[in-house]
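The other protein chains are all here in position, but one chain of the complex has been omitted.
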Amino acid sequence: MRTNELRKLLEEVKDGQIEVDKALDHLKELPYKDIGIAKIDYHRELRNGYPEVIYCEGKSIDHIQQIIQEMLKGNNNILATRAKEDVYQAVKEICPDAAYHALARIITVKRKEVVTPDSYIAVVTGGTSDIPVAEEAAITAEMLGNRVERIYDVGVAGLHRLLGNLEIITNAKVIIAVAGMEGALASVVGGLVDKPVLAVPTSIGYGANFHGLAALLSMLNSCASGVSVVNIDNGFGAGYMASMINKL
Amino acid sequence: MRTNELRKLLEEVKDGQIEVDKALDHLKELPYKDIGIAKIDYHRELRNGYPEVIYCEGKSIDHIQQIIQEMLKGNNNILATRAKEDVYQAVKEICPDAAYHALARIITVKRKEVVTPDSYIAVVTGGTSDIPVAEEAAITAEMLGNRVERIYDVGVAGLHRLLGNLEIITNAKVIIAVAGMEGALASVVGGLVDKPVLAVPTSIGYGANFHGLAALLSMLNSCASGVSVVNIDNGFGAGYMASMINKL
Amino acid sequence: MRTNELRKLLEEVKDGQIEVDKALDHLKELPYKDIGIAKIDYHRELRNGYPEVIYCEGKSIDHIQQIIQEMLKGNNNILATRAKEDVYQAVKEICPDAAYHALARIITVKRKEVVTPDSYIAVVTGGTSDIPVAEEAAITAEMLGNRVERIYDVGVAGLHRLLGNLEIITNAKVIIAVAGMEGALASVVGGLVDKPVLAVPTSIGYGANFHGLAALLSMLNSCASGVSVVNIDNGFGAGYMASMINKL
Amino acid sequence: MRTNELRKLLEEVKDGQIEVDKALDHLKELPYKDIGIAKIDYHRELRNGYPEVIYCEGKSIDHIQQIIQEMLKGNNNILATRAKEDVYQAVKEICPDAAYHALARIITVKRKEVVTPDSYIAVVTGGTSDIPVAEEAAITAEMLGNRVERIYDVGVAGLHRLLGNLEIITNAKVIIAVAGMEGALASVVGGLVDKPVLAVPTSIGYGANFHGLAALLSMLNSCASGVSVVNIDNGFGAGYMASMINKL
Amino acid sequence: MRTNELRKLLEEVKDGQIEVDKALDHLKELPYKDIGIAKIDYHRELRNGYPEVIYCEGKSIDHIQQIIQEMLKGNNNILATRAKEDVYQAVKEICPDAAYHALARIITVKRKEVVTPDSYIAVVTGGTSDIPVAEEAAITAEMLGNRVERIYDVGVAGLHRLLGNLEIITNAKVIIAVAGMEGALASVVGGLVDKPVLAVPTSIGYGANFHGLAALLSMLNSCASGVSVVNIDNGFGAGYMASMINKL
Amino acid sequence: MRTNELRKLLEEVKDGQIEVDKALDHLKELPYKDIGIAKIDYHRELRNGYPEVIYCEGKSIDHIQQIIQEMLKGNNNILATRAKEDVYQAVKEICPDAAYHALARIITVKRKEVVTPDSYIAVVTGGTSDIPVAEEAAITAEMLGNRVERIYDVGVAGLHRLLGNLEIITNAKVIIAVAGMEGALASVVGGLVDKPVLAVPTSIGYGANFHGLAALLSMLNSCASGVSVVNIDNGFGAGYMASMINKL
Amino acid sequence: MRTNELRKLLEEVKDGQIEVDKALDHLKELPYKDIGIAKIDYHRELRNGYPEVIYCEGKSIDHIQQIIQEMLKGNNNILATRAKEDVYQAVKEICPDAAYHALARIITVKRKEVVTPDSYIAVVTGGTSDIPVAEEAAITAEMLGNRVERIYDVGVAGLHRLLGNLEIITNAKVIIAVAGMEGALASVVGGLVDKPVLAVPTSIGYGANFHGLAALLSMLNSCASGVSVVNIDNGFGAGYMASMINKL
Partner (left out) sequence: MRTNELRKLLEEVKDGQIEVDKALDHLKELPYKDIGIAKIDYHRELRNGYPEVIYCEGKSIDHIQQIIQEMLKGNNNILATRAKEDVYQAVKEICPDAAYHALARIITVKRKEVVTPDSYIAVVTGGTSDIPVAEEAAITAEMLGNRVERIYDVGVAGLHRLLGNLEIITNAKVIIAVAGMEGALASVVGGLVDKPVLAVPTSIGYGANFHGLAALLSMLNSCASGVSVVNIDNGFGAGYMASMINKL
């Protein structure tokens, strides 16, 4: 509910262009669609080709179908994250042009073009096992209208692999650093490169890794400046924020 | 063992209406039925149509059948929580009128009517994935004789959805706020509405959510006054306490 | 920003009783006073003699004085929690009628009478060391217009002490159970009494108590129904919520 | 390696009754049998009919068979804990007189009689779900030669159930209190009864129970004197220690 | 409230030897003395010279004085634990024969003799720094009427020190093993000696010791049988439980 | 060691413009100054008026003086964070034009002008107690050449205070959300505003707040998109990263 | 990127033996092979018969095959850890001489001989269940060219088993101590033997073991000198480090 919209609405009320009760309804009901099990947002971004987003984990296939059915009515792009193979099959039934990105566990529906800036986002991983989370970030960023460069398996155990790719990392507008184990990649990248680094701890590891806690704490305590952190395995969050920054 | 009952018993002993050993037995054996694997309570609430309650998780199907068999003798209402489909099938064998609420994982047996006050309980969720816990709360409250209003998927990421439903929330006598992820819903509802809020953290989330710990800590530290918290995913506990408050 | 107020404002705009810009200002500026370091709320409760509340811990004495100075302009009751002796001395300088409750670390200023219902709140503690938290709850409840009965040092290590006070506890409308160590008091009270129990874990204990974590977890996992929990040592929160329930 | 045995051995060496190298071997090899994957102890207790013990969890069925095969050579009693059904089938192949206690997940082989004192051990549980751990404790204690009284489902949510069984609990020489959820049973029993209480937290519960952590912390912080604690779900440990105390 | 006492009371009521209201009062008020801030128990043990116990930490000196003043009326022995020097000075004012055990932080008042059995309790520590906790255990046990043997600084880093004292440890009826750091002492003692071992983790250590958590977890997971655990630094609890066992 | 610099160096070597050993020295020694206790970086940013940064906590005053003495030789701007009053006094001795920002615990030395873009950073806090951390962020951003708007005490317990300041928050290029307690502010701001949000959990709170852990987990699990998180109380980190983004 | 190699490269550039761009390429691309999903290191150790290492957990079978295919081109030894049976089957398809060590979950490919020193590594376990982790350490060390002595099931619950094998442990150059439960083995071995001890906590245990945390903390807090620790279940890491030390 922005101030500008509020002022406009008040002026319409004053000018008699709109009834009080209707204005009230507008204020309360306009920005989302209530389908019982969910209240689907109609963000203004949709006008620009931005996708509607649905997080599938923990939702029944039936619910997911209902929600996507509703989303499809607007003929918008759709980004469904944390979707397993069976979810994809169910979505395909009601939307044959849905594409599945298996590694990233993402379903995409592309109905509109999105404007993409010249600058790009670099997605860097410590190891091969971190690729699924990195792909979630990369595909999210691409669906939001960004160019993405992938630089995978350049962890600090073999620093020369990272140094050998420094140029493409340095020239990005914003960097997503994805790493499990001890998560030192974020600090090393943050120390080498003068760009904002969004660190994504992954749950790759075992024992005292505690399902990503080690990497998370490591990244939060980074001695390098210019590093901020999202939740463990939250590739989507990093891709979304990187897109925001890349488009500034 | 209430003081009043104790006084009455002592007076009966004094008046010779009851033998010492029998009084002793009364004191020790009366209020429950021992069936070996369990000691089933006969709460006075049963007189008012309140259900007997059994928590099924961690109990063998054989034990659950024994306990419900015993409960059925009193012709009381029964509320069996955390019951999977197979438990329901087993209960149905011995009690054909048992109903199953799949989302809430609850079995109910309704043999008596319960008095229901005019005031109602609002059950609010942050997302669609929180609905199972919310339904556990809602059905528990209904079985205990309460009117429930469900307002689902109004989390703080889209504040306008919550504001658009403020009226029905505000007019409740007590509110159950069910949320996973960061659990901010409880604070926002507590800040907007002048009613007691029972916050239920759910285990919905991943990574640094730590199976509901994030939402639990968030709710315990709520900067809004008038919020208290039950265990993670404890829809039953919230429904029970809300019923107590709604009936005051 | 309640729906009713919104409707009224819109109607005034429509009727020309109020200018658009002024209405806009109303919507944005009315409900609080901005004094730079703080934005002091003018809750509607103030009309009923309810106190304005300030939590003192972590605020400089200079800031506390500024905030209370502003609050005093409304001639309202004031409840300042977590106030050490030196804070009280500073408040007294600008408000000579301020009273100090040393055990509870609370400063109160009483300028208006509050309506108090007949029903009462029972505040129960496990031990003598839990009294400061219990007093924070009790005095908060009293300042909000409630009668409070204090039953202290009735922990489960000597169950007869609790049973000997069962009558006064049972007859309360709502019970605040304050306990440190293993916090079993909440479960035992919840099992014996058919009233809502607000459990307050305290940080009393040592070693594997982990500053109240043991009592907190114990209370959250209570096997008794009708128990909800507030933060460790949060006497204020329990007193506030108990007042809400007592006045329903 | 007791001082007495050492002295005797040294004297035999001095008296030439035993060679130096043989004495050395005695010191190093006598008390256990090395079968490669395991070094099986021959505790002196075996002379008294005490069982040899094997903890099965995490061992392959092949290893378990090898170890039990070796144990059977001594014609001793055997107690195999944490044994699933398939382990039992494998043991039965090589030892047809092995008995299986399904609830307790224990296999027993009884070849010798054990002396049993008159005093008994009381095993008390909070709920029906705690019975498996309680049975592990009870059967362990029985195999070690003790009389056991089982009092199940007397948790603090219905205190009268516990009070109704106080006599049999009070008359035990040592009490094992088994409880999950908030584990308050140990404190309440410890407060009511003047006997050593061995508290066994169980992993029964959910959410902020953290797989038994809540009950464990609760029991460690018990405000009742005379309570000590074993590991979560460690029925065997409690049964073993209770046997030691019962036989003092 | 024992069954026997209850039966006797009921019989007195039946025989008219006691009024109903008086019996009721007996049931409610007899076993403790309410002095407002505390409800002091009159345990039956007092008849045998057992001390009354007060835990001083977290109580104001004024409260401690009030409580001890009340205790002194019964001319009983008193054991005040966790008492700093200034508490002792305050107690001495009202009780000049109070003795102070500085290392153990215990105040004792001895007015009656306690019967002491022939068997003894061994108190063993891993290091010199664990001595304060060990002394709390030892003096508690002595005040409760037990002979105590102290074997200090025999930690597993120098196993020969432990082996050199094995005889006196083996001959005890029960052993208290006090250790910080990694707390391995309990396992080693439990493995060498066939007596009940009460393990007391201490908060001695630093870093990943987490104030005694390392020793606590180590002791709870002891691979030796016959070990149970009390709270971190809980010398009193171990001394009390050891006394119970030593007197069986 | 950027690729470009490396190429240039190699070309100079090839052209004989620089000796091999000298090139080697360049590679190893150029970018920092070794003063024994520290190795002070000469980041290229210094050319643009960017400050040299020193984190004072945990360093001795003598060390801080040595380091700042060295920094002053370059006549650069200096930003010394986490500096207590006594550190400031010591710095002032060797640098009389040093300024002290007491709330933020920051010392600044301004010797050069920094270019500042038109866009601004909004720094928002939940409460008055969060101001010190917010000031650390704000002053850091200002020293790095940014315009900052401060909006303090707009936490979610009084949502209207936040809504009343939405315009100035919405128009920022990047937002720093500083909050303790349950940290819900980040989610609510992230949900209302379409700009990157850097969330800073503070250690303000008590009990189950666990020194900022509650707010940290809450922010990491934010259900709003476009939120990333820095360490608890890390105002500097947020200010630095916001500056990077504001200057893109 | 060693200083020596850097100097040599610079000299070649200076002497015109190598082009600038080629030198640059050398610096960036030489030490690894980029196959898209992974960047495979060519450590210099390969010249000495050292294996290339791949950690299989969390990698898809397809990725593992690609990586090993690439590794095989160099005709090097290969050590694939954390490989389940199905991974082995897939590797065997492309490399028929691959051997599988089922207990250790390791695949080895042996194409070259490795030089092995005379001194040996002792691998010691507390129990039979720790053998898989111990075998991971032992086989890793053997593949790296070391003689290994295995001493299994000598935990501290039966100290005589350890003392009986002291000679072979003492004569090792470095000792790997593998233990779950409370992990006391590391301290006891460290106290008895004057050699570096690498402690490996295992996840063997239950309840308050917290998947190896108890053993980990225990080993980190060892009161014995000369003990350092690797991650829970990290047999590979211990074997690798022991090899480094054994070859010094």
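Note that the chains take the letters A, B, C, D, E, F and G in the order they are written out, and that residue 1 is the start of every chain.
Convention: a contact is a pair of C-beta atoms (placed from the backbone, for glycine too) under 8 Å apart; a residue touches a chain by one contact, two chains touch by 3 or more.
What you see is a predicted model, and the numbers here were worked out from it, not measured in a lab.
Undergrad: In the full assembly, spell out which visible chains the left-out chain is touching.
TA: When the full complex is considered, the omitted chain touches A, D, E, F, G.
Undergrad: Any idea which of A:Ile61, A:Val114 or A:Leu217 touches the chain not displayed?
TA: Answering carefully, the residue with contact to the hidden chain is A:Leu217.
Undergrad: Which of these, G:Tyr88, G:Tyr152, G:Tyr206 or G:Tyr240, touches the one chain of the complex that we don't see?
TA: Considering all chains, including the one not shown, the answer is G:Tyr240.
Undergrad: With the missing chain put back, one of F:Glu57, F:Glu113 or F:Glu167 would touch it. Which one?
TA: With F:Glu57, F:Glu113 or F:Glu167 as choices, the missing chain is touched by F:Glu57.
Undergrad: Can you name the residues of chain D that touch the chain not displayed here?
TA: 3, 6-7, 10-11, 13-14, 16, 20, 23-24, 27-28
Undergrad: Using the document's contact rule, name the residues of chain A that touch the chain not shown here.
TA: On the chain A side, contact with the omitted chain comes from 126-127, 155-159, 181-184, 187-188, 190-192, 205, 207-210, 213-215, 217-225.
Undergrad: By the contact criterion defined above, which parts of chain E meet the unshown chain? Give residue numbers in ascending order.
TA: Its contact residues with the unshown chain are 128-129, 131, 152-154, 158-161, 163-165, 204, 206-209.
The rule is short, and it goes like this: only the chains that are shown with their structure count from here on.
Undergrad: Would you say C-D or A-F is joined by more C-beta pairs in contact?
TA: C-D
Undergrad: With centres defined by CA atoms only, which chain is the most remote from chain B?
TA: Comparing chain centres, G lies farthest from chain B.
Undergrad: Using mean C-alpha positions as chain centres, tell me how far chain C is from chain E in Å, no decimals.
TA: 37
Undergrad: Could you say which residues in chain A touch two or more other chains, in rising order?
TA: In chain A, the residues touching two or more other chains are 1, 3, 27-28, 163, 216, 231.
Undergrad: Considering every pair of chains, which are in touch?
TA: A-B, A-C, A-F, A-G, B-C, B-D, B-E, B-F, C-D, C-E, C-F, D-E, D-G, E-G, F-G
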